[in-house]
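For this depiction, one protein chain was excluded, whereas all remaining protein chains were kept in their positions.
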Amino acid sequence: MKARVAIPVFPGTNSEEETLRILRDVGLDAEIVHWSRGDRLFQYDAFVLPGGFAYEDRVRAGAIAAHDRMMDAVVDAAIGGKLVLGLCNGAQMLLEAGLVPGTGAIRRPTAAFTHNGPDGKFVCRHVFVKLSVAPERSPITAALAPGALIPAWAAHGEGRLAAPPEHLQEIVDGGHLAFVYTHANGSTDADAIPNQSALGAAALVNVEGNVLAIMPHPERDAWTFNHPDSPEGRAARGNAERMLRPSGGAALFESFAKGLALV
Amino acid sequence: MPLFKVRGESSGALQSAARRAGLALREDELRRIAEELGRDPTLVEVYAFDAQWSEHCSYKSSRRHLRKLPTSGPTVVLGPGQDSGIVHLGEHAGERYGVVVAHESHNHPSQVVPFEGAATGIGGIVRDVLCMGAEVIGVADPLRFGNVDEADSHQRYVATTVVDGIAAYGNAIGVPNLAGDVFFDEGFNENCLVNVVAFGLVKESQIIHSKAPPGSAGWDVVLVGKATDASGFGGASFSSLALDAEDAEANKGAVQVPDPFLKNVIMRASYRVFEYLRERNITAGFKDLGAGGIMGCTAELCAAGGFGAIVDLDDVSTAQAGLPPFVIAIGETQERLAWVLPPEATPDVLRIYNEEFSLPNVARGACAAVIGAVQTEPRYVMRSGNEVVMDVPIDFLTGTIHDELTYEIEAPRTRDDGEAFLSGFDVAETFERVLAHRDVASREPLYREYDAVVRGTTVLPRGCAAAGVIAPIPGSTLGLAVSVAGNPRYGRCSARYAAEAAVVEAVNRIVCVGARPTGLTDCLNFGNPQRTEHFSQFVAAVDGLAEAASVLQVPFVSGNVSLYNESKGGGAVPASPIVGALGTIDDVSRVVTPAFKRDGAALYYIGRARTAIGGSVVAGVLGVEDRLPPLDLEEQARIVTAMLAAIDDGLIAAAHPVTSGGILTAVAAMGFATLRSRPMGAALDDPSPWCGSESATVEAFFAEGHGIVVEATSEDRFLQTMQEQGAPASRIGEVSARAELHLLSADFQAYARFPLDRLHDAWSAPLREVYG
Partner (left out) sequence: MKTRAIEIRLKIPDNAAYTAMAALERLGVAAERVERAEIWVFEVEDDADGLLVEVMRNESLFNPNKHAARELETPSPRAGEVWIEELGDDPDLRARLGGKGVRGVRSAKRYVGWRLLDRQGKPVTKDVAQNAADVLLCNPAIERALL
């Protein structure tokens, strides 16, 4: 049986359609599960929490969604070893739910993606993220090359990793820092980080490696037509079929699909 | 039911009663209402007419001029008249797709409460597109602010908070911001312009119209959305009144409160309803609530189908008890729409909104509910309690009323090319000042607050090229290009020129990404039409739009008029005809980007080199006055045709239109576009041979001549195409692998070299200071 992937949609989610498209385009059997059908979530083998503003990020980004009934199914799945990928708002929910980095109790967060530095404003900016753990640290990244660079769009108002010093140390020591922001050439400095995130963190992974929370959106730079001036884009010039193929940020989802076949 | 006494009142008493009630209706209009009704109007009625007969709703002084705009053509699916227009995008998998476009202003509300004003501007325009049965796929935001030099100024507060409001709303509903622009000019100190454009995708066989369908007598009128409250009472009249400092306080009660969270859910629930109606082959009517609230929307919805309506205000979900009937009827609470539905479909539609999408859990009191019915008798009736609070002939309420206002014909303000007179200025020093001018500098510090890429359809995001491009249909390479234009520096010189230039620039922007222009939309922002000076500008601008659109053969499909953009101190905004353009790229694998592609490739300027610099950035930077350069619309049409032919033949590797800052700025932008990947620059020849004047270097590089800079792939074939199409083209230099702009003098000695990164720094800094 082919694994089935659920994309839970909360009131206020807004990136479900492109998330569905890229999962299907990398060969997965994925479905959107609307909040009125949340009870069905228990039937799925893996979860991709999409971006948006669930409950308009009232109280804090991802906070109310983290306590939503739909999230109960995601928590159960994560504890049971199923793969869970959180994109942007989905990542915020995973931290609020305490699943990532997962060093504390459930729904007692030890870190958060919070108001961007320096001025708290939303930032929409193209970025690159670099795999900064060994690929096999997580089934979700296992098919990526060591140090893989993935293009993505940062598009968030609350994406700065913040935590007390002891928890930040835990994130480093426990190998939770899955991706950091870099320039296109893989180098990093303050300019490469769109939001002053601690450790330059773009993504964190949990202790067991089955839950990954990534702030920027690889799914918004996941088809060749999303980057016409890239080498793939130039190579696809005049070729409609190639222009529609997954590339760039799709690498993360391809790896997710392969990881799903492993677990 | 309290009546508003008109009959038998003296002129003075009537005028002061109207003022006390906050009515914008004039005495003659009030008397006409009483005469038609044969009695004094009720309070609900008088506020209803106040909204419907405002310029905002009735176009009473502008309509006869707007008729001059060309509105038909092979690309037009639905012209102006309903909530939005629709242009043909293309075909995919046997389906014809259209793009819905609506354009509005939210100027006055944004000046008074910038965050809410701008956010509800986006909210409102999105509903205009949604109600055509479309999926909302993008927004654009042409903005005009005052002088923002002082960090503590109100203008700075408005300029930054408006952007926060647009971002907060657009980002939350998940609609990418595709295009926009911003200008800063003292003329907007007391009246900012916040124009908003929204785009939607619809299958042409599945358009829903803003009218009660044929045979819909007895059908339900269903109100969807937020619980009605007292916010936004008097909005329609508000936007038709001149602002002054005292009124600004009083008017704040007329400002609407946005709820993008609720809108996000309403949009998705409505998509589900569209699907439901399609499955059952049901034709329904759907319309956004804007000016005039429940009354304005349901009256126009039913009148458009040739019907009347009965609405029961007791059935409206309200946020608080005890709201007077005229507030429930006319108030402009946000996030509401109305359906006309056959009764057998109503329970299912209510279930979708109220249960499947659980509106009541999303916002207190939000829901879908039946509030009335369509009726054959052509009267608009409202009930409250056991009383009839409104009962008027529906056509009298919504039908055309006219104001004939006087205007004068504007004198032309251009000059033919002639003597150069800027020979005393240094190109190098001038260049950095031009790039750092607020009308030229990078807009990134502003637009990076906007989500440009949600939906995953973005091909060229905002700021990456002269137009935004998306591939909105999954699995298809059909592309939609969108742009906006409207230069207040031209508006200060000549309204007609500004209008023509806006059409030309918006179209050039579309062409530069390789798209075929398919439609235009306009928002006309002017001062008080009762003043001949301002109304003359309005008329001149409409004439300019009409002529430019006719010559370029691109029709207008939607638009909006915003008059009274003046304060009582007397200052009106510079004439501001703002134009949006749409275009189709049949295959986005052939999209043209501005980035230089090949070392040694030839750079051409398509268009006529100009030496007149009136209205240009360089004139402002150097503090000189001049007349405007000529704008030859016939030649611009040939440039468009020539560009499209050259792009079709693969002869254009990169393109950028010449706008604020002239040719050199356009070339720099093409270099900046390479900085993310492999940086490339250009070497430009001495301009004397192509600008036709020995000492006109500064003019040649910085005049704003409405042409296009391109990188050609094959020079011979490119020149042949230009010649065949009758478009002037001059070789201005070459692409270079060095990341610098290199200007050569007549003897091929370098007389200026600009490293691209330094230019980029100069260009990036100015708006960072404003937008952080």
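For clarity, chains are labelled A and B in written order, and residue numbers in each chain start from 1.
Definition applied: a contact is a pair of C-beta atoms (placed from the backbone, for glycine too) under 8 Å apart; a residue touches a chain by one contact, two chains touch by 3 or more.
Note that the coordinates shown come from a computational prediction; the quantities given were computed from them, not determined experimentally.
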{"item": "Missing chain: touched chains present in the view", "value": "A, B"}
{"item": "Full-complex contact with the absent chain, from B:Glu116, B:Glu300, B:Asp451 or B:Glu505", "value": "B:Glu116"}
{"item": "Chain not shown: contacting residue from B:Arg7, B:His154 or B:Lys203", "value": "B:His154"}
{"item": "Options A:Arg60, A:Arg125 or A:His183, residue touching the unrepresented chain", "value": "A:Arg60"}
{"item": "Of B:Asn361, B:Ser423 or B:Ser745, the residue in touch with the unshown chain", "value": "B:Asn361"}
{"item": "Residues from chain A at the interface with the omitted partner, ascending", "value": "55-56, 58-60, 63-64, 67, 69, 96, 107-112, 114-121, 162-164, 167, 196"}
{"item": "On chain B, residues whose C-beta touches the chain left out of the figure", "value": "112-113, 115-116, 151-152, 154, 156-157, 161, 229, 231, 249, 252-253, 255, 257, 259, 261-262, 319, 361, 363-364, 772"}
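In this section, only the chains that are shown with their structure count from here on.
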{"item": "Residues of chain A touching chain B in the complex", "value": "11-12, 14-15, 17-18, 21-22, 34-36, 51-53, 55-56, 58, 118-119, 121-126, 153, 155, 157, 184, 217, 219-223, 225-226, 228-230, 236-240, 242-244"}
{"item": "Of chain B, residues touching chain A in the complex", "value": "164, 167-168, 171-174, 260-261, 264-265, 355-358, 361-362, 447-461, 471, 474-477, 587-591, 593, 595, 650, 673, 676-677, 772"}
